[in-house]
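Below is one structure; the comments refer to it alone.
Only one protein chain is missing from this complex, and each of the others stays in its spot.
What follows is chain A.
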Amino acid sequence: MIKTSYISKTVQELKPSGIRKFFDLAANMEGVISLGVGEPDFVTSWSVREAAINSLEIGHTSYTANAGMLELREEIAHYMKSRFHVSYDPEEEIIVTVGASQGIDIALRTILNPGEEIIVVEPCFVAYAPIVTMAGGVPVTVQALPENDFKIKAEQIEELITPKTKALFICSPNNPTGTQLGKSDLEAIAEVVMKHDLLVISDEIYAELVYDEGYTSFAAIDGMLERTILLNGFSKAFAMTGWRLGFVCAPKEISQAMLKVHQYAIMCAPTMAQYAALEALQHGMSDVEDMRSSYRRRRNYIVKSFNEIGLDCHKPGGAFYAFPSIKKTGLSSQEFAERLLLEEKVAVVPGDVFGESGEGHIRCSYASSMEQLQEAIKRISRFMERFN
């Protein structure tokens, strides 16, 4: 019998992810259509897979530099400059990480003193608050509201700032709401951030997946480059989730501090994945474009269909999630997701998993084939008829 006292208090107190519960529930059911998947339905482009195979064939099997292959960092710097108009020095300001996930971890472990606060905008990716806690910080959540299409307001953030506040953690386009913050939204937030001398951790992993307007990086806002830790990666845009490859960009002083944490914790990201990423940046942009237009069509389809069948849904500007309201049914988001799964075999993720403000909504990923989406809509529509 293992004593719980072996486990640290911090970890004991972490809540298990609500996503896990739905995975367990759905995993053994037959004939489930899943809108519950937070990753592309595309397989990584063959040319990228081929580049990784080639790197193995010619024997690139050793460690790379801690920060990642310089050649890859140079390509990332070029990409960030040409796509998002932000300049980073590949030698000192870019670190290749094991997914954006590890980028989040090193960013927080680098900046936090025990007890310092990070303002986390909810609903958000399930890992943010727990990683803040694990890094010894205190997550202070602020809720983006459905009536604002889940766009956070600068005033809401300012209200929560205390002397302990260290940084703002933000994600646009957002998982789970798909909400994209425009340039003026970011400028308003930047003003508050600068006034109170905070850092921003900006998760831009969905930056390539925006459908209506161009993308503005937080770091591209005047005055923000020097106070932004930018997270990005290859998972979503290049359909490379399983490769576990991402990167962080930040001003030199912060990057070099993060590099210390990174090098002690994991040495470097996997080498073959770095070769794959290099190929993706050099020759993969037309694939990104194809995927983007495909997601766009599916977004249009699913959002309109939801609104037709009585699930009110704002039109998300990016990522591949729709986040409709289920309040009309009178069910909680957990009840809704569970009944939908058991009665109609459609898996979605209850919104409260992403924070309290997600309650009353469900996250539906439209990274599934049109045929699957059409069938899912048919089933959800049948389900909704029970509430009329």
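Basically, a contact is a pair of C-beta atoms (placed from the backbone, for glycine too) under 8 Å apart; a residue touches a chain by one contact, two chains touch by 3 or more; residues count from 1.
We adopt the following convention: contacts and distances are computed from a predicted model.
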Undepicted complex member, UniProt protein name, chosen from "Sarcosine oxidase delta subunit", "4Fe-4S dicluster domain-containing protein", "Biotin transporter" or "AsnC family transcriptional regulator":
"AsnC family transcriptional regulator"
Sole residue of A:14, A:37, A:154 or A:272 that reaches the chain not shown, by the stated touch rule
A:37
For the chain that's not shown, point to the residue among A:110, A:141, A:305 or A:357 touching it.
A:305
Per the touch rule stated above, chain A touches the missing chain via residues 17, 19, 22-23, 26-27, 32, 34, 36-39, 41, 43, 125-127, 175, 293, 297-298, 300-301, 304-305, 347, 349, 368, 370, 374
